[in-house]
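Missing here is one protein chain; the remaining ones are kept as they sit in the complex.
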Amino acid sequence: AEEKAFQAQLLPLAERKRIMRTEHFLDFFRSSSKVVERALKQNEEFDVTIDYAKKDDMMDEKEEAMV
Amino acid sequence: AEEKAFQAQLLPLAERKRIMRTEHFLDFFRSSSKVVERALKQNEEFDVTIDYAKKDDMMDEKEEAMV
Amino acid sequence: MSSEVEETMRRIIKHVGVQDVIITNKEAKLIYHDSKTSMSAKDAQKYASNLTQLTSQARSVVRDLDPQNDLSFFRIRSKNHEIMVAPDKDFTLMVVQNPSASEDGK
Partner (left out) sequence: MSSEVEETMRRIIKHVGVQDVIITNKEAKLIYHDSKTSMSAKDAQKYASNLTQLTSQARSVVRDLDPQNDLSFFRIRSKNHEIMVAPDKDFTLMVVQNPSASEDGK
């Protein structure tokens, strides 16, 4: 029953698909996905919160590589 | 009067200085400042939210430089 | 969904460590949801609601410092995840990544 109540709150699939085809959505999506993709790339190259306590050596190597 | 009330809430300078000399504070400071300095360095190299609308060309250059 | 959106989504979900991609409308209702960790639509909706609330709180902090300014992006690092939120007036893109996955993969 709870599951049913939840399903009822969801936007219908057809409506979601319609929204995602609007120019308004595409404008949003183009800029927001760019920011996210750049941040993902940054994280792959360098983790700012690498656990320095446990991985100090690893970190130092990375830090040097970055400079 | 408001200013006075605010000053009264502040930790006394001597107390602040004492805290900043404790090992407990130094432990915190060493790790948190490392994370912040790495993030600052990241931002200097690459701004994930560069205004693509206005600065698209600049961005593309940067993105290529990053890859 | 346009092929442009599909292609970008595929690229995002393929990034190392990316677990969940969620898009909501301004009522915080799910418009899109993809997951590598089989997060249910229900959990995704709950998560999105929490993040939407956090987004408006972050927005007020930003405006409190400078009323002319506006929130454009925020990321929350925890031991195991990075949550990224790119909010716009009408939609919000949220991505959950496990950044240490890239370490393990090397």
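Letters A, B and C name the chains as they come in the text, with residue numbers starting at 1 for each one.
Keep in mind that, in the parts below, a residue touches a chain if its C-beta (ideal position, glycine included) is under 8 Å from a C-beta of that chain, and two chains touch if they have at least 3 such contacts.
Values in this document were obtained by computation on a predicted structure and should not be read as measured data.
> In terms of residues, what is the contact footprint of the unshown chain on subunit A?
With respect to the unshown chain, the touching residues of subunit A are 48-49.
> Touching residues of subunit B against the unshown chain: what are they?
Residues in contact with the chain left out: 3, 6, 9-11, 16-17, 19-21, 24-26, 28-29, 31-33, 35-37, 39-41, 43-44, 47-49.
> Residues of subunit C in contact with the chain that isn't shown?
Touch with the absent chain occurs at residues 46-47, 50-51, 53-54, 57-58, 60-62, 64-66, 68-81, 83, 96.
Just so we're on the same page, only the chains that are shown with their structure count from here on.
> Please output the residue numbers of subunit A that touch at least 2 other chains, ranges allowed.
Residues 31, 35, 39, 41, 48-49 of subunit A touch two or more partner chains.
> Out of subunit C, which residues touch more than one other chain, so two or more?
If we look for residues of subunit C contacting two or more partner chains, we find 72-73.
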